[in-house]
Structure formats: structure tokens, C-alpha cells
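To start, the structure under review is shown below, and the notes come after it.
Up next is chain A:
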Amino acid sequence: MTDTVAGARTLELREKGPAMPGRRSDEVVVGLSPAFGDFFSKTIVGVPHADVLRELLAGVEEQGMHARVVRFRASADLAAIAHAAARLSGSGIGVGILSRGTTMIHQKDLLRLSNLELFPQAPLLDLETFRLIGRNAARYAKGESPEPVPSRNDHMARPRWQAKAALLHIKETEFVRPGAEPVELDVLIRTAG
Partner candidate 1 sequence: MGLVVGVDIGNSTTEACAADVAADGTVIYLAAALGRTTGVKGTTENVAGVADVVRRALAAAGPVAGRDPAGLHAVLVNEATPVISGLAMETISETIITESTMIGHNPDTPGGVGLGVGTTVAFSDLPACAPGGEVVCVVGAGVDFEDAAAGINAATARGVHVTGVIVRADDANLIANRLDRPAPVVDEVTLVDRVPLGMRAAVEVAEAGRTIKTLSDCYGIATVFRLDPEQTRMIAPVARALVGNRSAVVVRTPAGDVTGRRIPAGTLSLIGETVKRTVEVDAGADEIMAALRRVRPLADAVGEPGTHVGGMLARVRDTMARLTATPADAVRIQDVLAADTFVPQRVTGGLAGEFALENAVALAAMVRTTRGPMELLAARLRAELGADVLIGGVEADMALLGALTTPGAGLPLAILDLGGGSTDAALATGDGLVRSVHLAGAGDLVTSLIDSELGLDDLALAEDIKRSPLAKAESFFHLRMEDGTVRFFREPLPADAFARVVVLGDTGLRPIPTRHTVEKIRQVRRSAKRRVFVVNALRALEQVAPGGAVRNIGFVVVLGGSALDFEIPDMIAEALAEFGIVSGTGNVRGAQGPRNAVATGLVASHAATRARGD
Partner candidate 2 sequence: MAPEELDPRRDYPLASRRPELIRTPTGKPLDDITIEAVLSGAVTADDLRITPRTLQLQAQIAESTGRRQLGQNLRRAAELTALPDEKVLAVYNALRPRAATKDELLRIADELERDYAATLCARLVREAADVYERRDILAR
């Protein structure tokens, strides 16, 4: 683990109990993969999970909406996590995120294999993009028609990141507990002094 640098943020995720379906129509559920902010602390390109989650939540808050964070241990499949998050969400909108950073916005009535927006190229996702993802999720929840977050592409991402992505995926899969119920989390993001 890298030394904690002054000014860096730490992420603490406290389990509150089983996650229940929400009733608030102004909420977005953010679904975390089994090892997000736990075994893993940063995305494939080293963006700290604390900052990733902070930006997702800020994007939702800026739109005047409310975010609920839930841990899914039953699967490391992004579509499954995002869809389960959407089904718990009072607005029907959920965001799923894997430890390596791959992210998806989902809606409860969609087929699991479909999605509203998918960000498959984890190496290209920076904090600004995570903020925009949170923002768009909130806008969908408000019934607005956001323009999709611009997607980027880089042919050379493959030679650099393809194998590491596979490793991260396999490692995350080791933390899967089949049948585990989703757990609601309290999120504490602090700045180290």
C-alpha cells in the first residue's frame, strides 16, 4: 500500500444492515462490487476509490438528489450489480461500479444485459468523468434527458491494460459470496491531515 499522502482522502465504509428497496423517488443507488474500497483501494489506473465515490456522490448531490450506497457481494458482474442497484432504488435508477473502475448506469425495467450508459474503458475514466456519471444518473432519476457522458477511446489502452484488467476481474471474482444479500453502507470520506 502506498503511504498516505497528506491531503489524500481515506474511505471508510460501515455496514448498516441489509439494503431494502427505497421509497424516495429522489434517490439514486450506487452499487459497489465485492472488493471496492475493501481489498482494492484504487482503480486500474490508480484513481483512489475514496475520490471516485466522492465524485459520484457529488454529481448526484449537485442535481439536488439523494444517493444511497450499497455493497453487492453476490456477483462481480457489472450489469448484475448495476441492475440490482437500480431495483433497490426508489427512482429506479442505479449506478454500478467495479473495483477496476468500470461503471454502468442502469434502470430497473431494463433487461439486465442492457443499460442506460456503460463506461467500459476503465483506464480512461478520471474523476471528472465520475462526476458526470453521478450527474447523469441523477438527471435520469429526475426524468430529464441528459446527453450521454462523452465516451473516449484509445487503441493503445489494449496493450497497456488488457491483461491487468483481466487480473483485477478474476481477483474481484474471488470475493464473490454467492447468494449474499446486499448491504447498505455508511460512507465516510476523510482528508488525511
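With respect to how the candidates were assembled, all candidates are chains of the complex that A comes from, given by their letters.
In the analysis below, contacts are C-beta pairs under 8 Å (C-beta built on N, C-alpha and C of every residue); 3 or more make two chains touch, one makes a residue touch a chain; residues count from 1.
Small disclaimer: the values here were computed from a predicted structure and weren't measured.
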item: Complex member touching chain A, one of 1 or 2; value: 1
item: Footprint of candidate 1 on chain A - complex, ascending; value: 58, 61-64, 107, 109-111, 114-116, 131, 135, 139-140, 143-148
